[in-house]
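Apart from one protein chain that is not included, each protein chain of the complex appears where it belongs.
Labels for the chains are A, B and C, by order of writing; each one numbers its residues from 1.
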Amino acid sequence: DRPFVLIAGPCQIESLAHARETAAALVEVTRNLDIPLIYKSSYDKANRTSASSQRGVGMAAGLDILRTIKAEFDLPVITDVHDAAQCAAVAEVVDILQIPAFLCRQTDLLAAAAATGRAIHVKKGQFLAPWDMQQVSKKLESFGAKRILVCERGVSFGYNTLVSDMRALSYLAATGWPVIFDATHSVQQPGGLGGTSGGQRQFVPLLARAALSIGVAGIFMETHEDPDHAPSDGPNMVPLARLQEVLSDLKAFDGLAKQRPLIQLA
Amino acid sequence: DRPFVLIAGPCQIESLAHARETAAALVEVTRNLDIPLIYKSSYDKANRTSASSQRGVGMAAGLDILRTIKAEFDLPVITDVHDAAQCAAVAEVVDILQIPAFLCRQTDLLAAAAATGRAIHVKKGQFLAPWDMQQVSKKLESFGAKRILVCERGVSFGYNTLVSDMRALSYLAATGWPVIFDATHSVQQPGGLGGTSGGQRQFVPLLARAALSIGVAGIFMETHEDPDHAPSDGPNMVPLARLQEVLSDLKAFDGLAKQRPLIQLA
Amino acid sequence: DRPFVLIAGPCQIESLAHARETAAALVEVTRNLDIPLIYKSSYDKANRTSASSQRGVGMAAGLDILRTIKAEFDLPVITDVHDAAQCAAVAEVVDILQIPAFLCRQTDLLAAAAATGRAIHVKKGQFLAPWDMQQVSKKLESFGAKRILVCERGVSFGYNTLVSDMRALSYLAATGWPVIFDATHSVQQPGGLGGTSGGQRQFVPLLARAALSIGVAGIFMETHEDPDHAPSDGPNMVPLARLQEVLSDLKAFDGLAKQRPLIQLA
Partner (left out) sequence: DRPFVLIAGPCQIESLAHARETAAALVEVTRNLDIPLIYKSSYDKANRTSASSQRGVGMAAGLDILRTIKAEFDLPVITDVHDAAQCAAVAEVVDILQIPAFLCRQTDLLAAAAATGRAIHVKKGQFLAPWDMQQVSKKLESFGAKRILVCERGVSFGYNTLVSDMRALSYLAATGWPVIFDATHSVQQPGGLGGTSGGQRQFVPLLARAALSIGVAGIFMETHEDPDHAPSDGPNMVPLARLQEVLSDLKAFDGLAKQRPLIQLA
């Protein structure tokens, strides 16, 4: 019943300067709108479609930048881990470790993430039924995780396409953990551009509105000052200059949804 | 930008008495909430899973009942046609002819429906991409249809399951015609109970809210005073006693959505 | 355990001359290979994507042509019906009435087709689980049908795409009726070319081989002397000049499959 939190940032950590500029812009927008912000950015895009795509600055450099952002802007930060061995080092910097969708069932990664004591944000695999996220959260709980966020980011629907099944939000809520809706990866078209993934940015406001109206704890949304020239996920990121407008819209629907619990029909 | 209209009624015409009771209840609820009502009920369930399922009262008896309801309650009425030969007779009674989803590409049926001069409510086939509804509405236009409503009711997703792709509402709107969201058939599980279709009534409020938040012209919702004993579609109909609560909720989201056009990201 | 039968012909009846030429070519090829032939062609394409697409010669002219082909070439013929009212007239000419996939659950059409006493070839809807064809064949049986053929032609898989689930052949066989594999519609891309459907002709030999290796009673395959200029279904039809080669290949796999019943693992 609390207002939604925003997990946002550029898909990749590009540089300290870029991270600072983006964080500053995000802080301004979210303060204007009174939306809690968690800064997200990745030090490594570990599963790019093609080996020739840019992967990012790497773990050490990336964590340095996230540490700086966290300190300078007094923001909680989140980043994704791709290997059990990364979890401890990442946990020294970030507030929340993120488990990528493809890896949501990798037991060792879940165990290592849980062992850090940090909160875990786990994305539902594109291949997973929403009720099967119960098993994922139970795995994390059995490894000692105390705070979990479960995230919907679309399910495979034919080839190179995802669909957002809004019923999934209800199944995810049944895990007992807060539900995040990833509004920008849900409009990805995996592999849809041949060597890279495509995306349908135009549907981000539509799907995010639907999710918030149903009722979620937070929205995950990647953003960039120039998405069409971003090193990854450009087709689905929201232009930074439009973010205030988008979030203001979402805030209105979130406010209404938080006043009105969903009607339960037996 | 106008408030949503409700197309509602029991799946089947069961008897005049039953139709009267249902219409009276619907009129009361929708007057309380100031929601425009179109009464819907079918004289023939022409594509039941099994031949032993109840089909209904038949066209002549059904049209008599609809004529009575229309006159007594001063309500516009809608029913579905399954064959070109039925269109003229049905059009003498109803305000809107409905084209069933399986039949949305049957050219003769579309032509005959359009020829009546009545408004046409056409459901998107479960096998159809949302952008292909452009061809359906163009077919109707080419046959002279002057008022069309296009309806989303779920798309095939694996076996015995539908998924509501909320992006479809946007593609349907691109036809230029008002978009209806069928909240009760969208939760059908076709053939899911062996000899009959199953349904997930519990997701009706969730999906309808999402659709109205995105922005639609109307909601289609079947209802029954005792769904678990209804002759068809029981698992997905909304209990009549809960309708006011459900509609009141939807009205709040519709009101907000109609004030706020969806943000367009290029 | 008997060799497969071929249901083949051009998608549309274009003219008597065209039907004669195609039938003559088909007779020659199938005699060479000793494959039983049923001549198929449609007098009306009743559910074209667009209203401006060619629908065909119409029922009266079409049936005249089919009657001539049947007599001149001493061939059984099959065509599809789209409305209960057409069944009796069509049954006077053809040996087998075909129920289109979109219409496989239309009770009145099934009843009228069954009432003719002719054999019925019913295609599984793209929206239907294969086990639900039991309900379709039971409907036909309850209406008195004595000979039924059940046909697999792909299932909806995302948008504008079908997939051939080869397990479906096993579920269809469980109806107790002979199973036909429609090798050319299974590679359709519904609506995939905007105003018309696309197709992947290149996969016809692959899918037909797979189906025959699993074991089916027959193959349905549309063919044309110049598919790229055919009035409908060109992208998925097999060029007539390649048919002998394709069928010869299929015959080899059919022969092997008919010697070797599928192994049943409990």
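What we mean here is this: contacts are C-beta pairs under 8 Å (C-beta built on N, C-alpha and C of every residue); 3 or more make two chains touch, one makes a residue touch a chain.
Everything quoted here is computed from the prediction, not taken from an experiment.
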item	value
Per the touch definition above, residue among A:11, A:69, A:87 or A:103 touching the missing chain	A:103
Touching residue (missing chain; options A:117, A:176 or A:195)	A:195
Full-complex contact with the absent chain, from C:4, C:159, C:177 or C:253	C:253
Full-complex contact with the absent chain, from B:4, B:102 or B:157	B:157
Touching residues on chain B - with respect to the absent chain	157-159, 161
Positions on chain C contacted by the hidden chain, ascending	157, 163-167, 169-170, 200-207, 209-214, 238-239, 242, 245-246, 249, 252-253, 256-257, 260, 262-266
Contact footprint on chain A, counting only the chain that is left out	46-52, 55, 82-85, 102-103, 105-108, 110, 125-132, 135, 138-139, 142-143, 155-156, 159-160, 190-191, 195
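The criterion applied here is as follows: only the chains that are shown with their structure count from here on.
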item	value
Angle of rotation relating chain A to chain B [CA atoms, steps of 5 degrees]	180
Chain C against chain B, contact positions shared by both copies (same if over half, else different)	same
Distance from the mean Cα position of chain C to that of chain A, given in whole angstrom	48
Chain A and chain B: spacing of chain centres that average the CA atoms, whole Å	36
Contacts with 2+ other chains: residues of chain B	none
